[in-house]
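We show some of the complex, not the whole, and keep each chain where it was.
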Amino acid sequence: MSLGLESTVEALLFLSADPVEADALAAATGAELHEVVSALERLREHYEFERRGLVLRELAGGWLLSTHPEAEPAARRLLARPRTPPLTPAQAETLAIVAYLQPVSRPEIARIRGVNAESAAATLLERGLIEESGRSQFGAVLYRTSELFLRLFGLGSLEELPAVSEFDPSPELEAELRERLLQAGEARAAG
Amino acid sequence: MRIADLELDLDVFAGPFDLLLTLVLREEIDLLEVDLAEVVIAYIDHLERRGELDLEAATEFLVLIAALLELKSRLLLPGQEVDELIELDPGEAAEELLARLLDAHRYRSAAEHLRDRLAGQEGHRFRSAPLPPAIRRASLDEAGAVYDPARLASAIGDLLKIPEPVDVRHMVGSRVTVAERLTHLRALLRRGSFNFDEAVARADRVTVAVTLYAVLELFKQGELSWTQEEPFGEITIEPRRANGAVAPAERLTA
């Protein structure tokens, strides 16, 4: 026995972050619109009568799965705590570049690191440590650190970032920090 | 075709690839004298003639040629004891080649398994959606200081370090081609004789080396000859005709 229409619709709504129109569900499942409408109705009743953790709601022109409001306190306990596993070297490098140079684009980060910054930047974004801040004149997404970043590093503001001079092996160079990082990055890439 | 049967016609060896391997492993042919690039070119010619790629055979060839290159580069590496330089235990080398082939097979089977596994997971999709705002909002209040800002400063310090310049120019593919230098030399030859230093004025080392190679090539083809009075002295290059005589125009300018 193959999966019923109600269950297929359930799977489709599970995958959709935004409301889905019944028409779109009909097109995807190959069912008639009226069949989809009654499958949606059965799904809604199933969640309600069985007191499942999910709720089916009809919103601005579409159908959306969300969680039962009574699960919210537990969800907050599970998910509201920021995820703070130790930073990998690649993440620490990427985050440091964003922190000291912000706003900074991904291509610039890659030039300084000498390797692709894609996955480290994606993780930092996902954990909310950095966020997008417009686009550069060349259309690249720019990053800056977030409010959460300040909290997790115990900083009142960006001015409280430690001075680089302490860790700077070449303080005699006059150039701006950005310039010097790019130069060092290019030297690394060439090496 | 099996790789073993690849027919080669090299300067130091003519015959099938497997025989070359055996002779190298038995030290009857010095690996240092085998032009591996020629082996690769022979293989590519062979592929072009066949017009299709036997993946199995190609993998085996790549693994073997890469292992031979590595053995050869180990022989070429400077700074080792002379004994070690000439010593390539044939038995060990053979076992190493075999181990490489076995490894390549092993990971190819493992790759097959992974691909099947991935195909078997087809259809299990996961949800990816942002958290509802009500739950996201709480997160700032829950955030305590767990990271040390010094980590960021030290990461920046590391990134500011300019690494010791490593001279790897010899490893970068040369930007200058033999063909280019041939054209350059022929242009100079048309004007008469010249000395080598003029031909490579202001050029980098790679260009000098490639130019020297181009000189040898033109010598081989009988287009020029050269004289050098003493070691490290000036090299004077003059044009020759195909029959080997110095061109008359040359005598006038020389």
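Some notes on this structure:
Letters are used for the chains, namely A and B, taken in the order the chains are written, and counting of residues starts over at 1 for each.
We take it that contacts are C-beta pairs under 8 Å (C-beta built on N, C-alpha and C of every residue); 3 or more make two chains touch, one makes a residue touch a chain.
In this text the structure is predicted, and so the values were computed from the model without any measurement.
For the complete assembly in this file, the formula in terms of the labelled chains is A x2, B x1.
The rule is simple: only the chains that are shown with their structure count from here on.
Chain B has its Cα centroid 42 Å from the Cα centroid of chain A.
On the side of chain A, the complex with chain B involves touching residues 11, 14-17, 66-67, 72, 75-76, 79-82, 84, 87, 89, 92-93, 95-97, 99-100, 112-113, 128, 147-148, 151-155, 160-164, 166-170, 177, 180-181, 183-185, 187-188, 191. Against chain A, in their complex, chain B makes its touches with residues 125, 127-132, 134-136, 138-140, 142-166, 168.
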